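Yeah, one chain of the complex is gone here, protein chain that is, but the others are all in their spots.
So, chain A:
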Amino acid sequence: MQFMLLFSRQGKLRLQKWYVPLSDKEKKKITRELVQTVLARKPKMCSFLEWRDLKIVYKRYASLYFCCAIEDQDNELITLEIIHRYVELLDKYFGSVCELDIIFNFEKAYFILDEFLLGGEAQETSKKNVLKAIEQADLLQENLDFQIRLLPGVLSPNISSESTGLFQS
């Protein structure tokens, strides 16, 4: 996958994940054009389109469009499944996710995406495992004790195993 964009029906960007290095200007241009193209599609049209030399796979969930750009050799149908899996993850995490959740908690949406995909490919195919990792990372964030221990130079193996013990189910 080269990039993934989430945008509303009014064309407002809600999430952008780029897996290829492009300048800010190029990203803006691509975003603008692609959003226009996808929004212009009629509801009955198929989820795939050719755009520049990429394949675009998109799907609308309620008021949000999920749009991925994949390469020639990638399987379009499984990309639809990837998009669906991501939505399921968001749904499980936020509990009946809606666009507002993603607007107000965009950083969490990114964290979840980064536990599911890495470098444009799926890193974990089990829903349960992705959610577990997020849950534990969230706990880590809240646990002040833990943060105190992360002082430079204090990297004893004991702490390592303790930490893994605490957080591994």
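Please note the rule applied: contacts are C-beta pairs under 8 Å (C-beta built on N, C-alpha and C of every residue); 3 or more make two chains touch, one makes a residue touch a chain; residues count from 1.
Going forward, contacts and distances are computed from a predicted model.
Q: Name the omitted chain as UniProt records it, choosing among "RNA-binding protein pno1", "AP-1 complex subunit gamma", "ATP synthase subunit a" or "LLGL scribble cell polarity complex component 2".
A: "AP-1 complex subunit gamma"
Q: Over the whole complex, note the residues of chain A touching the chain we left out.
A: 13-16, 18-19, 21-23, 28, 42, 44-50, 52-53, 72-73, 75-78, 80-82, 85, 103-104, 106-107, 110-111, 114-115, 118-119, 121-129, 133, 136-137, 140-141, 146-147, 150-152, 155, 159-160, 163-164
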